[in-house]
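Note that this complex is displayed minus one protein chain, with the remaining chains in position.
Showing chain A:
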Amino acid sequence: MAEAQNIPAGSTTAGSIAVAAESTVATRMSAPPSFDVADFPVPHGREEEWRFTPLARLRGLHDGTAVASGEGVKVEVQAPEGVTVETVGRDDERLGKAGKPVDRVAAQAYSSFEKASVVTVAKEAVLTEPIRIAVHGEGGVAFGHQVIELGAFAEAVVVIDHTGDAVLAASVDYVLGDGAKLTVVSVQDWDEKAVHVAQHNALVGRDASFKSVVVTFGGDVVRIHPRVEYAGPGGEAELFGLYFTDAGQHQEHRLLVTHNLPHCKSNVAYKGALQGQDAHAVWIGDVLIQAAAEGTDTYELNRNLVLTDGARVDSVPNLEIETGEIAGAGHASATGRFDDEQLFYLMSRGIPQSEARRLVVRGFFAELVQQIGLPDVQERLLAKIEAELEASV
């Protein structure tokens, strides 16, 4: 059930909560999915899929005025043995296989890139080291397409780091062969002026497992749209997200899991903390269970912790079920103000306020961070969260 909880009565928070469960996945698209930007009208902000996004701050990514500049972003890939890294032209047949763009900016990204990068993990290769992809903004505008493909029964961890300053529209495909296991950590640690809009398409093979960890700290506007579909029965997707939205930042995470085949699982858990005037977090969680998807098991959750006045959250979980033959389906959404009672309890044991806040926020993220399963990434995230808090107190 959608719920809004622990907002203390009479609290002076300006944080607002919008929890809706009525709107449908279909209404979130102004046009049918397409690779061609011309198939999408220029959005004006009232469209369902754009209504939370500050279009004026997209620096022209949505209306065709943003033009790729020479020094857009620099991409460096560090790959262990068993991995092929290629830069290919637009006509490479491996591109665009995991899904079509569903909105104007995603289509713009697909229509505008000149070279794509394709990272392939050979079938049955089990990597012991992560593939590291550094995307560093050099202050320009860039359009990118990236494919990460795992052969059958391959296992890999990919860590993608976004840093620097850029205006970037990207479409990223993850293609998992049968029985493959892929964990992707995408960290948005941009400088404060950066704009990043991306669609992630995952196509999960038979009995394959996909784990996505999306972590957003920096940037002026970050809008990430992870999508999952299944290429065979028995697939599993875990979509985790963590964001820390500061004053003036807009961080939007829109998810869609389409259960198109039987006996697949999905588990979505996103948690965010907000602080400062006009910090705005948006979370749209769509799960669609199609008629064919018998035996589906799915759960999605979004929790937000509002640390100061002036921050705003829009959280919209949405579950659509077209078959009665499912194993389980549920969702939860909650946005709460920082709990003064918790703070009082900790402080009444001598713990200074700043440390008490740190404990509570760390505690809020702890369970989710543990589920990432990559100790060095976990440590880094916790350190980053503490640094964010440090900046506020």
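We adopt the following convention: a contact is a pair of C-beta atoms (placed from the backbone, for glycine too) under 8 Å apart; a residue touches a chain by one contact, two chains touch by 3 or more; residues count from 1.
To be clear about the criterion, contacts and distances are computed from a predicted model.
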{"item": "Chain not displayed: protein name in its UniProt record (\"Alpha-D-ribose 1-methylphosphonate 5-phosphate C-P lyase\", \"Acetone carboxylase gamma subunit\", \"ABC transporter ATP-binding protein\" or \"Cytochrome c oxidase subunit 2\")", "value": "\"ABC transporter ATP-binding protein\""}
{"item": "Sole residue of A:A68, A:I351 or A:L374 that reaches the chain not shown, by the stated touch rule", "value": "A:I351"}
{"item": "Residue touching the undisplayed chain, where the options are A:S34, A:T163 or A:Q342", "value": "A:Q342"}
{"item": "From A:R94, A:K123, A:K193 or A:R362, residue that would touch the chain that is not displayed", "value": "A:R362"}
{"item": "Touching residues (missing chain, whole complex) on chain A", "value": "10, 339-342, 344-353, 355-356, 359-360, 362-367"}
